[in-house]
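The complex appears here without one of its protein chains, the remainder shown in place.
Labels A, B, C, D and E are assigned to the chains in the order they are written; within every chain, residues are numbered from 1.
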Amino acid sequence: MTYEYDKPVADMTPGDQIEGFYILSDIQVRTSSAGSPYVSARISDAGGVMDAKIWNYAGGLEEEDNGRVFKLRGEVGQFKGSPQFSIQRIRPADDGDHYDLEALVPCAPIDADKAEEELRSMVLSMKDGDYRAICLAMLDRCGKEFFAMPAAKSFHHAFLHGLLMHTLNMMRTADFLAELYGDIIDRDLLLAGTMLHDFGKREEFALSKLGLVNDYTPRGKLLGHLYICAEQVAALARELGADGEKSMLLQHMILSHHGTPEFGAAVVPQCAESELLSYIDLIDSRMEIYAETLGDTPPGQFSARVYSLDKAIYNHGGGR
Amino acid sequence: MTYEYDKPVADMTPGDQIEGFYILSDIQVRTSSAGSPYVSARISDAGGVMDAKIWNYAGGLEEEDNGRVFKLRGEVGQFKGSPQFSIQRIRPADDGDHYDLEALVPCAPIDADKAEEELRSMVLSMKDGDYRAICLAMLDRCGKEFFAMPAAKSFHHAFLHGLLMHTLNMMRTADFLAELYGDIIDRDLLLAGTMLHDFGKREEFALSKLGLVNDYTPRGKLLGHLYICAEQVAALARELGADGEKSMLLQHMILSHHGTPEFGAAVVPQCAESELLSYIDLIDSRMEIYAETLGDTPPGQFSARVYSLDKAIYNHGGGR
Amino acid sequence: MTYEYDKPVADMTPGDQIEGFYILSDIQVRTSSAGSPYVSARISDAGGVMDAKIWNYAGGLEEEDNGRVFKLRGEVGQFKGSPQFSIQRIRPADDGDHYDLEALVPCAPIDADKAEEELRSMVLSMKDGDYRAICLAMLDRCGKEFFAMPAAKSFHHAFLHGLLMHTLNMMRTADFLAELYGDIIDRDLLLAGTMLHDFGKREEFALSKLGLVNDYTPRGKLLGHLYICAEQVAALARELGADGEKSMLLQHMILSHHGTPEFGAAVVPQCAESELLSYIDLIDSRMEIYAETLGDTPPGQFSARVYSLDKAIYNHGGGR
Amino acid sequence: MTYEYDKPVADMTPGDQIEGFYILSDIQVRTSSAGSPYVSARISDAGGVMDAKIWNYAGGLEEEDNGRVFKLRGEVGQFKGSPQFSIQRIRPADDGDHYDLEALVPCAPIDADKAEEELRSMVLSMKDGDYRAICLAMLDRCGKEFFAMPAAKSFHHAFLHGLLMHTLNMMRTADFLAELYGDIIDRDLLLAGTMLHDFGKREEFALSKLGLVNDYTPRGKLLGHLYICAEQVAALARELGADGEKSMLLQHMILSHHGTPEFGAAVVPQCAESELLSYIDLIDSRMEIYAETLGDTPPGQFSARVYSLDKAIYNHGGGR
Amino acid sequence: MTYEYDKPVADMTPGDQIEGFYILSDIQVRTSSAGSPYVSARISDAGGVMDAKIWNYAGGLEEEDNGRVFKLRGEVGQFKGSPQFSIQRIRPADDGDHYDLEALVPCAPIDADKAEEELRSMVLSMKDGDYRAICLAMLDRCGKEFFAMPAAKSFHHAFLHGLLMHTLNMMRTADFLAELYGDIIDRDLLLAGTMLHDFGKREEFALSKLGLVNDYTPRGKLLGHLYICAEQVAALARELGADGEKSMLLQHMILSHHGTPEFGAAVVPQCAESELLSYIDLIDSRMEIYAETLGDTPPGQFSARVYSLDKAIYNHGGGR
Partner (left out) sequence: MTYEYDKPVADMTPGDQIEGFYILSDIQVRTSSAGSPYVSARISDAGGVMDAKIWNYAGGLEEEDNGRVFKLRGEVGQFKGSPQFSIQRIRPADDGDHYDLEALVPCAPIDADKAEEELRSMVLSMKDGDYRAICLAMLDRCGKEFFAMPAAKSFHHAFLHGLLMHTLNMMRTADFLAELYGDIIDRDLLLAGTMLHDFGKREEFALSKLGLVNDYTPRGKLLGHLYICAEQVAALARELGADGEKSMLLQHMILSHHGTPEFGAAVVPQCAESELLSYIDLIDSRMEIYAETLGDTPPGQFSARVYSLDKAIYNHGGGR
């Protein structure tokens, strides 16, 4: 019997004999009609997911094994028209194993180090000492954690470094528009608000062992990431002795960046920079949703209805 | 010439000769068609308001005289069917003057000292040390200022001690409902959230010299009194070393007490106590609007449309 | 073979041998792939429900057997991870059987007799003869039937005596608030409107044999329980020679108690008592939904999304 | 001095000397700057309205003179670019006066007797004895009063016999559509619901002495004309021993004829006839608003914004 | 073995042996657990639909066979309580086959030729040469195709000649109302707008081989049938040298016939004819939905919730 090693889930077809490292999730122990226990679960890598079964289950899997990497051997079959992976051997990956984590977990299509560098240099270009100091302090304390995180559970940028990619794209647009509307825009306030706006997600997301968003924390649901972030910035500004008006403006930027109460804004934008921030956020999140959806839609066709857009979208296939 | 002294504005009729202390507002210096300067303004006391003119104006009034108490002498005339006060003599009230401030400024129909005492004793009845400590610290630091304030600019309880009266009424209802729904309600959390919920109005309202709400502060508009209060409670809880979960629950109570985003809630109520708090607040503010409106509506008649209710209301006149 | 007798459905596990009285519902006669008839149904008691099968079905069950009590013998198995009851013997319960109806049908956690007594004494405390007479006449004619009924099909108080428990809780709150807002509230009108407000549900609900709400009647859907109740009160008031204005006010209380047209109010509340009634109804129905949901939610966790609240709720577990 | 007699208000121009019968309204007694009393009021006839003054007022007018017919003599002047009528002589019209009431009060452009006859013959054409009997009883008891009334205070058909014209137009359309959709429409139910649907306005409108709608009654506001009508039909049906299901359907037609809760329906239409009735009502009220608006709009122009339509409308001027 | 020939799908019961012509759709080739290919599909005629299987599948079916007519032989079985057709022999219908297409495809219950004739005679009755010429040109170029089409994918008139039946019903009502409101309605404009209003559906619908609506075209989704129709009428009017104002009014009728932006109108109706057209369209589409729903609802019962009405409807069963 010859096995294919670490074959991407998206490429597997019935009949394949597989061996390799995959993530196991949705683990449920059940009893067959014949009375013997079996496991129903799912295997996945960065690009795909498939139902899986362990028919001869001798125990050993637990609640906290969900989201962990396992070494598996098995065969791809079919059930009701969909492929299904029958696991014949299974063991948790351990420190001695050499597998490619990036092949298992979806990751932003960017060079994370360069992105952080670009973002930091934009912060350093701010002329206002208070805004710059607050941003640098936030980067020093929470940047590493923040930039590794996805930007969402599922809607957009739901991959490692998603918040970094999302924030950097927004910083670039903010920089451009601050120039175009230079008569009314305080560039430093706009850049600072843009950099900080999503830092509250650090406490809002409950992450899986591999860094993806599993769920929301009670704190995230009961207070919201806008409030969490604004309150942290208020404390940081006090600690750094920043100007009170500037601290207030930053808090306002963060509290209003969802634009309207229906979309979760605690207050509506009331200055040019907060108005602009809400559009920049909207543009980048929407464009990422389009990118992810168009990737699955053939030219000349409509996608399925996209939940977060409340509509289907068209891939005209032209000019790209 | 005999003058009536300190006659209530609501009782003045054309022909009256008046002397006494009144509040001056809406001061505008104009030029008559004959080219001479005159003053158009309004005089008021706790129960009424009337247009006023100083025809022979020799100067001396300034922007900041709006909302101050003046000693006036003059005569009540009539213009286009409405009474108008012609000021003949005017000087600012000074420290040597003895006038009745409560006759000039509308005030809650309660005994403020007893009300504070009752409210404080309800705080002391809390069994949870953290909630009690946070409430007591807030009372010590900001209670005096807070309890003197009106609860709104115009909609309801727009009089001195309005926040005290509103908060106490709500505490009584909270206490009753905490008992009725004792199976699911944490009485201490409900009482603490109720006592604290409007403290952010301290920084949201810009007060006149006599303590009424003149306007909203930029901080109040850009951040909202819910956020301001929650952030202050968070800082206070940290300072007092209170339990983190309890601090979070109090912040949630405050952030959600307007019930829905359309009415300004930063998050929706997600526990039984915050759900209840939003109804208790609604009931007391609505009942006060009814009380103020019914006072101006004869039995068997409808009021004019009440802006904050978006409807007219009926005074059936029965059973009271 | 030893059987467990009348074991609660919620406690049954695969392998149990069971005998006892249960309610049968959702009865469907089907044909197996082998061509023989079998029955798919559900068994339930006051605390649980389970799928059931009669594999060797010799006939005898009919449409109207749904919702009836049967004596069953059988074994608990498992199908697709869920338990399933295989019925081996079955016969309808008859008059000679001694089973505990309260164990089979969910019932309000109150002493119904005491509750009725308390409610009646509140009615007797009304000073206004017209309101008191209308309430007493309604109690005499429809009270027995009404107080046995659930308050809803599924949202809240969906158990026997639900309307009694719901009405009594509301009467207590009405009594408290009538005192607190005594300046503007006609206590008798508020209590009378509260007592009467849901009596239209008598004609709106189609009950099962055991008294639970199976469905809505055509009359209930085409006219609504608000109209049905108001029209009945109008007729009763005429019959009793009550004052026309008071009858009109009671009809208004009933027609408006859902608060806004979106929630089914035929007119909006336009007097203080009808405004208050709509909040009292909201509070008691919401608190019961919280109570029922929190009972299924572990401390520190969120519930599943609650349909009638349009959100998930948090069990903080504190102070109770 | 030569006077023009009973000149239409819409034709008066500054300089005219007028004598004749007009309606006086908005009567206010005021004091001039010289201290003498004068009257500010308005005069009107069926086609126009103008401000009026009695400069030498010797008393005698009272609150209840509003809306009465007076014999006036005076001159048309001008004030701030608008014409103004100076009353020199005035006395109430009395029984001996011969004036043309139809010239004073706006009236539907129909032959009221023929219209009633046509409507009654459509009722007599119903085959169902119950629906016919209920309609005939309503006509006998309330028809005379109802058919004289306007259909609204201002939106549409706000003239004498307005309800007759509106109801008859709707009956004609109902008859046509009952034929077109004969497969699913019960003609008798549709015609009966159409004839009865607005009878509740009898108790909703407070009429002036000349029969126009001055205001709404408390009963009209607190219960709504849909409820008032449905309840009256319920009582009538009981009295006549009509079939209960038919009575229920008629009540449903009436309660739902505003289509949706936002527009005041107590329940939504749930049978084909009630669905159709709501559209027939909409069509006739909208077409009358168009007719009244287009009459004031030159071809090729837009009207001012029409409040009840929430838009301006265009008079293309073609083909009529 | 005796077969029943061309038995209607709605009449088939388990055990039937069937031969005849049916439409095949939803064709999916799958692999059984035993590894052999089989086909899962659906068979249908004008009145019913049923799941079908080809267990011994030797290949030959393709994507484009969906929606085609096949000659089938097989047996009706049962799976999970639902009937299932096992296909034993299958071949595409060819030119030599004689089957009744109307028995296979749902068709409007009208005489299409007479309907077209009536509609054309109404067009010829228009007095305005421009409107008449535009309508006749549209009929000549696109009438044949248009009148064969269904009016919708599923909501109403989803059968052959549906647009013809819908348009003719609306023309009749337009003609009646143009007479009733003759003072303000330009009959020719109303009739022309009515006749043309849905012609844009020709390019919006993607039809199956048998003429039913399979899906919407990208052009239909990206531009909408209102725009497509208005633009075609604009081009036609230019080509025919029609008056520019009349062309504009027709375009306005078409762009606004959905009444409000929420329902897809590009502009709101702003003249009497466009206002009326939107109601006439609403009435006919709603009445057809009622007719189709009531056909499946027993008297005295409510239907299931109808998606396009957002409510269930009642079959009172009376008077028809």
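Things to note:
By definition in this document, a residue touches a chain if its C-beta (ideal position, glycine included) is under 8 Å from a C-beta of that chain, and two chains touch if they have at least 3 such contacts.
This structure is a prediction, so every number in the text was calculated from the model and none was measured.
The chain we do not see here touches A, B, D, E in the full complex. Within the full complex, the residue among E:L136, E:M248, E:A291 or E:V306 touching the omitted chain is E:M248. When the missing chain is restored to the complex, the residue among A:S44, A:N169, A:Q232 or A:Q251 that touches it is A:N169. Even with one chain removed from view, chain B keeps its contact list with that chain: residues 28, 30-31, 33, 40, 218, 221-222. The missing chain lies against chain E, touching residues 218-219, 221-224, 226-227, 230-231, 234-235, 248-249, 251-252, 255, 261-262, 264, 266-267, 270-271. Mapped onto chain D, the footprint of the missing chain covers residues 14, 78-79, 81, 300-302, 312, 314.
Going forward, only the chains that are shown with their structure count from here on.
Number of steps on the shortest path from chain D to chain E, with steps defined by chain touch: 1. In this entry, C-D is the pair from C-D, B-C or D-E that repeats the interface of A-B, since more than half of their contact pairs coincide by residue number.
Our note on geometry: chain A versus chain D, Cα centroid distance of 63 Å, whole angstroms.
Distance from the chain C centre to the chain D centre is 47 Å, each centre being the mean of its Cα atoms. Shared interface positions of chain E, i.e. residues touching 2 or more other chains, are given as 302, 312, 314.
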